[in-house]
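With one protein chain withheld, the remaining protein chains of the complex are depicted in position.
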Amino acid sequence: MPPSDRFVAETSFYVRYAETDAMGIVHHSVYIVYFEEARSHYSRALGASYADFERSGYWLTVAEVQARYAVPARYGQQLIARSWIEDLKSRAIVFGYEIVDQTSGVVHVTGRSHHICITHEGHVARIPDSWANAMRRGLPQQ
Amino acid sequence: MPPSDRFVAETSFYVRYAETDAMGIVHHSVYIVYFEEARSHYSRALGASYADFERSGYWLTVAEVQARYAVPARYGQQLIARSWIEDLKSRAIVFGYEIVDQTSGVVHVTGRSHHICITHEGHVARIPDSWANAMRRGLPQQ
Amino acid sequence: MPPSDRFVAETSFYVRYAETDAMGIVHHSVYIVYFEEARSHYSRALGASYADFERSGYWLTVAEVQARYAVPARYGQQLIARSWIEDLKSRAIVFGYEIVDQTSGVVHVTGRSHHICITHEGHVARIPDSWANAMRRGLPQQ
Partner (left out) sequence: MPPSDRFVAETSFYVRYAETDAMGIVHHSVYIVYFEEARSHYSRALGASYADFERSGYWLTVAEVQARYAVPARYGQQLIARSWIEDLKSRAIVFGYEIVDQTSGVVHVTGRSHHICITHEGHVARIPDSWANAMRRGLPQQ
């Protein structure tokens, strides 16, 4: 369940046929891509483009991903991908995710990903202020 | 260029990070998936769900695909995928495609795909009337 | 680290260009596909085809996936995907994974996936004996 004390970004899309597998359902690796797109949308929604973040010399590498599959989704369904920040440190971010059916609200998959900020040279780095401040706008304000 | 004498469906989406490659651009195979999603949207826009078409015992197999790459697209861009019917026969359909940037209108990729209607048992079949009629609504009316 | 008391399957392949992303590395979602192929190879190596398992009316659904990313892999590298069974129950299996560089042995990614056996009608079921026995051959013998 997304937390109620912070910003939860939502983006909506149709399941593509190419995303299904021979079981007739969305392949489990595809939700990792949905998570990523949810994350992209999170920063977009707070006015901070991840593309700009990259162009400024940084990358948010993926250190860990976890997904729990509750109910399979199928071709043509309209899904909502929700994402929120679970934890924000000076050099790291944890995002949480929920993929639900737009019509019924059924929860298909939940997940979490851990990220570390690095420079394009590969050094661990502080998340630049401009971007960290944007992310912080999504967190509970003290 | 999409023809001006028939229905051209449009669907819009952001380029996902997973769709890029080490050249920093959308991988060329991904446009084939965009074409497919454009095709899905075409039938949706005419009130005929491809998911229902499948459930009624048919498949629209892909016999041929062609894509021309004009300008590379990048992560975060908002694209429009356009599709239209180039030819509709009793057992076959040809779709045309154009992938353009939503803001600038720059044409990134164009393409075409040939499809043949088969039953789930693998026999070539007439496209069922309900679906063919829906598709025909997108064609120039005599 | 793969356990030393049981069978560890190995399959080897080159990183494909399409599997890279704009960071110039293998996209993190792709390792989930490598895990799956490692799993496929595990049963192949024990003489039990997953394709046959499916044809006999069952599916091994994915209930959970976890991946830890240590070192990014790049286009053209030859990787080894290792997989082993961490736990085998009457209706469930847990697989462990390790993706390493074939030349240097560097560990790129480790992971784990939880699976539940269901019928094609969607009911949780005992893993059929023939397949369970084959899987058991990879476990420590009492």
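Per-chain residue numbering starts at 1, and chain names A, B and C are given in the order in which the chains are listed.
Following the convention adopted for this analysis, a residue touches a chain if its C-beta (ideal position, glycine included) is under 8 Å from a C-beta of that chain, and two chains touch if they have at least 3 such contacts.
Everything numeric in this text was worked out from a predicted model, so none of it was measured.
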item: Of B:Val8, B:Ala45, B:Val62 or B:Leu139, the one touching the omitted chain in the full complex; value: B:Val62
item: Candidate in contact with the missing chain, chosen from B:Val33, B:Leu88, B:Val106 or B:Ala132; value: B:Val33
item: Candidates C:Val8, C:Val33, C:Ala63 or C:Val94 - the one touching the absent chain; value: C:Val33
item: Where the missing chain touches subunit B, by residue; value: 22-23, 28-30, 32-33, 36, 54, 59, 61-69, 72
item: Hidden partner interface residues of subunit A, rising order; value: 17-18, 20-22, 24-25, 27, 29, 74-75
item: Contact footprint on subunit C, counting only the chain that is left out; value: 13-14, 16-18, 32-33, 36-37, 40-41, 44, 49-51, 54, 74-76
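Criterion: only the chains that are shown with their structure count from here on.
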item: Subunit A and subunit B: spacing of chain centres that average the CA atoms, whole Å; value: 28
item: Centroid distance [mean C-alpha coordinates] between subunit C and subunit A, Å; value: 25
item: In subunit B, residues with contacts to at least two other chains; value: 17-18, 74-75
